[in-house]
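In this view, the complex is presented without one of its protein chains, the others remaining in place.
This part shows subunit A:
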Amino acid sequence: MDLAYTDDQKAFRDEVRSFLDEKLPKRLSDKVASGKRLTKADYEEWHAILHDKGWLGVTWPKEHGGTGWDAVERHIFEMETTRANAPRIVPFGINMLGPVLMKFGSDEQKAHYLPRILDGSDWWCQGYSEPGAGSDLASLKCSAERDGDHYIVNGQKTWTTLGQHANMIFCLVRTSKEGKPQEGISFLLIDMDSPGVSVRPIVLIDGEAEVNEVWFDNVKVPAENLVGEENKGWTYAKYLLTHERTNIAGVGFSTAALASLKRIAGLEMQDGKPLIENPLFAAKVAQVEIDLMAMATTNLRVVAAAAAGQAPGPESSMLKIKGTVIRQEINHLTRRAVGPYALPFVSEALEDGSNVEPVGPDYALPAVQSYFNNRKLSIYGGSNEVQRGIITKAILEL
């Protein structure tokens, strides 16, 4: 048992730091730090910089052009990039589809799609949820019927994050109504430019259209776009969700958010003193900091076990719940900290290149919008209630 980084790990951390010092554009880190909205071009710029260095495929093995990093190195990278206010890596291609293709995709699919994820040729989005299939994902209805060497896809997907930027979508579709609902699902890759695909943005309570509805109206999809075997999609989906959940602990994000909370609470004055010196507020901040300190270690314990060959199992459900609860509490305290300037909603001030002045301190609106936006954390990737169900079955055996 040893909590300290090894000399090699320290050297790696220093390497990441000097890379970020040198290559992370200040324009981007300023935007992230101030809570401005990132454009598609912002994400693509950062992806290209990482790809140049060979650091975009954070979770990928070297044979597919990834970093080959172990769990601790990935943790160091996450902590350093969030600390430096780098844009996040858009997860859909790298963290979600990539691992599924590597494990279940055909050689042709790997050879075609994996390099295109890294070089930015494709922007992927995720077609899982439907209006009638949220937590009960297996009840999904979007259908794919085999017609010669094609599938004909009909139906609707929703909550498609950043789908407005995507040219490709990986979908769970129903290929059979026989047997249990889980047994008739397939994993299909669909070109968003195909005739019959339409996208409608959904404006959320933070004022941003981050998610979308996607409709499929007799969309023709080549049969070779099926991943793995027909009707085995549920297995691949579960595999993907486990990977998604591993990253969902969000220790780096929470650490950065906590630093921001402390900075804001040090600037905001209440009754003639910085808010952070108010004992009641300080206690709430300290409480969540203590929880985060333990959470960081809980996270490392799970990733270390995963690095030692144990597949990320039901423990990732624990990480998901605790990680999101902590992050949401930090968001809540930051919203409290900005006080009455939570009220003005000058959404334009968050847009790229906008000259609109915010009302009150410039950190107020992003704090409130993050609070609203991050209500999603305990809902997506399998809601926290679904995660408790997984813990109940897989760990507690109740």
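Here, contacts are C-beta pairs under 8 Å (C-beta built on N, C-alpha and C of every residue); 3 or more make two chains touch, one makes a residue touch a chain; residues count from 1.
Heads up, the rule we're going with is that contacts and distances are computed from a predicted model.
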Omitted chain (choose from "Acyl-CoA dehydrogenase", "Thiolase family protein", "Carrier domain-containing protein" or "ABC transporter permease") - UniProt protein name: "Acyl-CoA dehydrogenase"
Contact residue for the chain not shown (choose from A:L20, A:M102, A:A304 or A:V346): A:A304
Chain not shown: contacting residue from A:L267, A:A282, A:V346 or A:V359: A:A282
Residue of A:D30, A:D147, A:D352 or A:E385 touching the missing chain in the full complex: A:E385
Absent chain, residues of subunit A that touch it: 1-6, 9, 72, 279, 282-283, 286-287, 289-291, 293-298, 300-301, 304-305, 318, 321-322, 385, 387-389, 391-392, 395-398
